[in-house]
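Before anything else, here's the structure in question.
Of the protein chains in this complex, one is absent; all others appear in place.
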Amino acid sequence: MTQVPPSPAVSIRTVSKSFGKGIYAFRVLDDVSLDIGRREFFTLLGPSGCGKTTLLRLIAGFETADSGAIAIEGEDVTARPPFHRPVNTVFQSYALFPHLTVEQNVAFALEEQGMARDAIRRRVGEALEMMRMGAFARRRPAELSGGQQQRVALARALAPRPRVLLLDEPLSALDLKLRKEMQIELKMLQEEAGITFLFVTHDQEEALTLSDRVAVMQSGRILQMGSPREIYEAPTHRFVADFIGDINLLDGEALPGGGVRLDSGTVLPAAHAASGRVTVAIRPERARLVPAGTGALEATLVHSAYLGTAMLHKLELPVGGTFLLRQSDPAEAAPEAGRRVGLSLPGEALRVLAQ
Amino acid sequence: MSVAFRRLCLLSPALLVILLLVGVPLCLMAWVSLLDKGGSAGVDWSSAPSAANYVRLVWEEDFDGTMILNTGYLLIFLRSVALAAVTTVLSLALGLPVALWMASLSRTGRDVMLLLITIPFWTNLLVRNYAWLIILREDGWVSQFVNMLSPWPVQLLYNDAAVAIGLTYSFLPFTILPLYTVFEKFDWRLLEAAHDLGATRRRALRRVVLPIATPGIVAGALLVFIPCLGAFVTPALLGGGKTLMLGNIIQMQFGASRNWPFGATLAVVLLAIMLVVMTAMALWRNRRTA
């Protein structure tokens, strides 16, 4: 007997969606396809208006796709209304029902599913305990802090044990400290609950910290999909490289057989299979300061900032444009501002991106 | 069921009720204003439509058949418009400071004032005007006090002043509320800026507060002017049959005079004045904002 591999938790096939009509039509999703594995923490990352929230709302069923198909654990749900889909959502605004108590909010879906009373009480208790909100069962949402509301929203969405939990920028309303705490908690929760999480955010750091896989979106398309490490270290698009973390981008011409001639004339030994105009990308922490005349590039130091764990140098290239360089040991001696320095750019740190 | 169809099902009952009980009657009334008065029901439905009723507003046929100017109705029209205008100005003059003061209060203070200003609006107009009847009547102590000071006898009731007091009393909340909504959203730092730029309090009021309050002033003026024009209760009680307004002569045609077509004519003219004023206000406002 052959083992049939389980169908993906979420499978999206050539989905497109436009808002508006006629000349006002605006395409928010353009032929998007993707598979999310079971028990995966998957993140849709992109700037606002890239279509990530629309994609989430299509999976939840709040919007209908113009074309394409959506399946959840192998079952086609494209035509199903949201109340017939085995997914639950944590809303950006939490959307806790203000006229119901915490307990009643969490019990809502279970009641709709026609679960027995005892079972509901047990399940609600478990869900609130898991989010450490048991003591607040009788409170109204308005009597809770933002962080507490967040936990209730999670408990409410997890209580019916959905196949996939959809999270629409759930941490964006929290302050930085609470957000960091909730990030860790979310990750642990996902491992504990064993449910697929589909997370939507515009915060690249959050995406990298939490996810098993990230899809970077722009203008209704998925540009790159991969592990956080791949996305960060091996971006395939200029947009992805620029959107995630700090990066230096140098424009030039691809030379046949490897290497790139920058517009300044310098040739960098970067491996590639491209031709024509390209961009060479290098992260600030991968470049090193060397004495003038010994590096691949020459530059003038403009400003150095002490970051505690590192020094961040801002340099001016002779052809114009700035270059960021992160020196991981702040104790190391650094040249004064205004001095000419050399930049060492290791070949394996250079990424060549088609323009 | 499509969204549009569901919406139509939800919306049409209310729209139908209003169209049937407000829209259709107004059209019918305009038609009746062109007919002759008739037997028991007040309208001669078989008469040929003519503008005779409108001519009657201004011209009167003398015994020998010549048309002479009839100023009776014209005077009532003029008085109605004048009283409505005076009431509007008084209401704005009183309403503006009140709205300004309300906006400077704390949240609770605002809520309390809002309730206090709103309550009279919802209480019975008839009863509130009746209260003035008690206060101003001849044997009341206000009247006795005034007559004690005055060298000649003063009648407080049944004149234009009494009607103006009653109308202002009835419709004053209508100016306060729209002005308050403007001032509630007003950015008070603009005033600090005006003071900083050397404007005195009075100049700042004229050059900053009033221009920004214009939409509220226009809305308040319309909300007072229109119901004043059609006022019936106040002139009936406080005007005592001497100070007649449009509303009273309309009612007379449907009551004692039993001349429904002419009553309809008067009502149509009232609507026409109202439309002219509203259009003028709208045009004036558009020109200012353009």
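Read from first to last, the chains carry the letters A and B; within each, the first residue is number 1.
Keep this in mind: a residue touches a chain if its C-beta (ideal position, glycine included) is under 8 Å from a C-beta of that chain, and two chains touch if they have at least 3 such contacts.
Simple rule for what comes next: contacts and distances are computed from a predicted model.
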| item | value |
| --- | --- |
| Name per UniProt, for the chain absent here [options: "Beta-lactamase superfamily domain protein", "CotJA", "Spermidine/putrescine transport system permease protein PotC" or "Cytochrome c"] | "Spermidine/putrescine transport system permease protein PotC" |
| Chains in view that touch the one left out, judged over the entire complex | A, B |
| Among B:94, B:161 or B:218, the residue in touch with the chain that has been omitted | B:94 |
| Selected from B:51, B:75 or B:126 as touching the chain missing from the view | B:126 |
| Residue among B:57, B:135, B:212 or B:281 that touches the chain left out of view | B:135 |
| Touching residue (missing chain; options B:34, B:76, B:92 or B:233) | B:233 |
| Residue ranges of chain B at the interface with the undisplayed chain | 4, 6-8, 10-11, 13-15, 17-19, 21-26, 28-29, 32, 41-43, 45, 94-95, 97-98, 100-104, 111, 113, 115-120, 122-128, 130-135, 137, 139-140, 169, 172-173, 176, 188, 191-192, 195, 201, 205, 226-227, 229-230, 232-233, 236-237, 247, 250-251, 254, 260, 263-264, 267, 270-271, 274 |
| Where the missing chain touches chain A, by residue | 60-62, 81-84, 87-89, 91, 93, 95-99, 108-109, 112-113, 142, 156-157, 160 |
